[in-house]
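Okay, here's the structure, questions in a sec.
Note that this complex is displayed minus one protein chain, with the remaining chains in position.
So, subunit A:
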Amino acid sequence: MLRFDRVVLAQEEFRLSVDWELPAGARVAVIGPSGAGKSTLLAAVAGFFAPQSGRVLWQGADLGPLDPGARPVTILFQDQNLFPHLTLAQNLGLGLRPDLRLSAAQRTQIDTVLERVGLGGMGARKPAQLSGGQIGRASLARALLRARPVLLLDEPFAALGPALKAEMLALVAEVADETGALVMMVTHDPADAKAFAALTVLVADGLAHAPAPTEALFANPPPALRAYLG
């Protein structure tokens, strides 16, 4: 269970309050206008943004003292999810051991996962030789290897076309099924939320609203969501 315990995220003019919890294994869309704090909410979970007050807890334990790498979290950013100077296999290997001293078994594991996401035999390539969709799949392959119980998606597929994006979301669903991860996905697109997430969190007007069932929320949008959808 991921719990936001009276969390306040603040920076200069910006302010966002969060006070609710999500069950393990849930799939949650985070939707709302630009600048409302969707990415900041994810950054607070990943350890890149310290709350002004309150605590973020995973299974009852405060995440506050943990460095980003030590948290039970994998995050995919909007871009720069792979190091361009390392091969695909090395990029994935970092998910297993940051010092890249990989055992033979781990190398096999990397090959298997690459195969699994449709990048079989491409382990020696550098990211520059891959398409946008392939980069997305490689990032998800690393999430699969890391198998952390929380997966945060900060619009990593925003630059992809509709067909590729749908393909990526299907792959995210597969990864989540396999690792049992709780997924929080930032999106601008109500269709993404409806297709992928049973729950949706609306972030608007300084408040991250409590998660609500996606279907019901869009069937009967509250004023803030209606204003966003236009």
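Of note:
The definition used in the following text is that contacts are C-beta pairs under 8 Å (C-beta built on N, C-alpha and C of every residue); 3 or more make two chains touch, one makes a residue touch a chain; residues count from 1.
The rule is short, and it goes like this: contacts and distances are computed from a predicted model.
Missing chain, UniProt name from the options "ABC transporter permease subunit", "Protein translocase subunit SecD", "Septum site-determining protein MinD" or "HEAT repeat domain-containing protein": "ABC transporter permease subunit". Only one of A:G47, A:P190 or A:P211 touches the absent chain when the whole complex is considered: A:G47. From the options A:P84, A:G121, A:P162 or A:G230, the residue with contact to the chain not on display is A:P84.
Of the listed positions A:M1, A:A24, A:A70 or A:A227, the one in contact with the omitted chain in the full complex is A:A70.
Which of A:P51, A:G95 or A:P190 touches the hidden chain is settled by the complete complex: it is A:G95. The missing chain lies against subunit A, touching residues 46-48, 67-70, 73-75, 77, 80-81, 83-86, 90, 94-95, 98-100, 126, 128.
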